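The chains shown are only part of the set, and none of them has been moved.
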Amino acid sequence: MSDNGGTFDLLILGAGSGGYAAAIRASELGMKVGLIEKDKLGGTCLHVGCIPTKALLHSAEVADAARDSETFGVKAGFEGIDMAGVNAYKDKVVSRMFRGLTGLIKAHGITVIEGEGKLTGPDEVTVDGTAYKGTNILLATGSKPKTLGLDIDGEKIITSEHALKLDRVPKSVVVLGGGVIGVEFASVWRSYGAEVTIVEALPHLVPVEEESSSKLLERAFRKRGIKYELGTPFESVKTTDSGVSVTLQGGKSLEAEMMLVAIGRAPVSEGLGYEEQGIQLERGFVKVDENLHTGVGNIYAVGDLIPTLQLAHVGFAEGIYVAEQLAGLNPPAIDYAGVPRITYSEPEVASVGLTSKAAKERGYEIVEQDYNLGGNGKSQILQTQGSVKVIAQKDGPVLGVHMVGSRVGELTAEAQLIYNWEALPSEVAQLIHPHPTQSEALGEAHLALAGKPLHVHE
Amino acid sequence: APAPSPRPSREDITPPVDVETLSGTGRASGTDAVTEAYVTPLVRKLAAQEGVDLSQVQGTGVGGRIRKQDVQEAARRRREAPAAPA
């Protein structure tokens, strides 16, 4: 018999973005919350995801600024990267955020249960022999890198987790996968001085984005000297004395010091008792209904574990949704198309809403305005290229916003309101954006769609 | 678990005031009548939900702009108005 760990209103397995957001919101709503975590509060995003990668990307931005300083009249020689310094900076940011989160969880009176949990009943999770009961249970065990059965040695063939701990800048890297994670690391390493080749089986980098965005990113990467092999699937890799030799379908081979495997992330759902309790999995993902309910007892699931967008803020939103749902607040369903997506490479790629392809598939008659950042003063000052494309329903609201350029990620905040509040181009056009900002490009696109272009070249 | 109230879909919302013409070419074609009364998307949605005809609402915001309160007030008055004789 296992020990009795007590009963919680909400018992959460996994303290990543999804799990801890649910814990915080549930505790605010008066629930007694147990939060089980085998590693560190904060999960992937805080420790080996969003935060450390964005720290590397900022170091990369600083390196680029130093390298290009002459363009701006600044005398500063770029002399190289000090990986120990980069890692110290990155770790400092992570531990600061980690301390903050730990304090927050404590301040909310959430019971943190350390250890590896397993679902042992429809209302029970067992951790190290102690059984905890939950009136409601939330599964939030997240995801881990997919490896395609490759022999990840952590030295020459690595995943993002190893990439975040490198003590040197590789001379050359093959990045397997042209999605968000692959593209971000390619961007970092290139700024650090490495030779980088991305291998992507689909015909474009960041293939889920608007095609014009992918093309703009490809053009920018080409200028930066980042190579890519598109539409050519990977076949095999073998380690050599000096690194790796990668073979693509068709026979082409690439040599490099290491290969990063960034072909997606798989849910962590095996061996945790999920299926034993009757929970259905699909390709490893926990299946849920629109209320994020698994169909078993009072068991819910959120985050990377379920087949929705694998983003930290989706985890937050889903965690909050479940907590509010349990409290009877009847929260509105999450509109996943309205979630902002950002690839933090140089240049950034960002979007909200539908691509033109998806909009057409849904039967909309659409109008588009693609505003080139060449006409945007602030973007010229930053010397960045790209565009802001706005897609609207003919005589109707904005359906999608797609952007490429340095720092455009922050512009998704406005785009998120426009899309989710179903604004008409004319309603946005009425508000003249502050000058000179990059947000003006968004303003100009809406002005043009509203039939009153200001700084728009035909 | 209680079912969440359905989120109004884009299809459910027919913009009641926007008769602007989008040309897609960046050129105005026809009247930009939306400027007759600037209504924000949040007000427009509320009016659609409450079944309020915005052309009948007197705005109290800056420059006679229709605010949410004005729509709520119009909805309240409509509810309280005696039913029209049959």
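Which chain is which? They are A and B, in the order written, and residues in each are numbered from 1.
Here is the rule we use: a contact is a pair of C-beta atoms (placed from the backbone, for glycine too) under 8 Å apart; a residue touches a chain by one contact, two chains touch by 3 or more.
Keep in mind that what you see is a predicted model, and the values were worked out from it rather than measured.
Asks: Work out the full complex's chain counts from this file and present them as a formula in the displayed labels.
Replies: Number of copies per chain kind in the whole complex: A x2, B x1.
Everything below uses one rule, namely that only the chains that are shown with their structure count from here on.
Asks: Would you kindly tell me how far, in whole Å, the mean C-alpha position of subunit B lies from that of subunit A?
Replies: 36
Asks: Once bound in the complex, which stretches of subunit B touch subunit A?
Replies: Per the stated touch rule, the residues are 1-7, 10, 13, 15, 18, 20-29, 32, 34-35, 38-42, 44-45.
Asks: In their complex, what parts of subunit A are in touch with subunit B?
Replies: 290-291, 293, 298, 325-326, 328, 330-333, 335, 367-369, 392-397, 421-427, 430, 448-453, 456, 458
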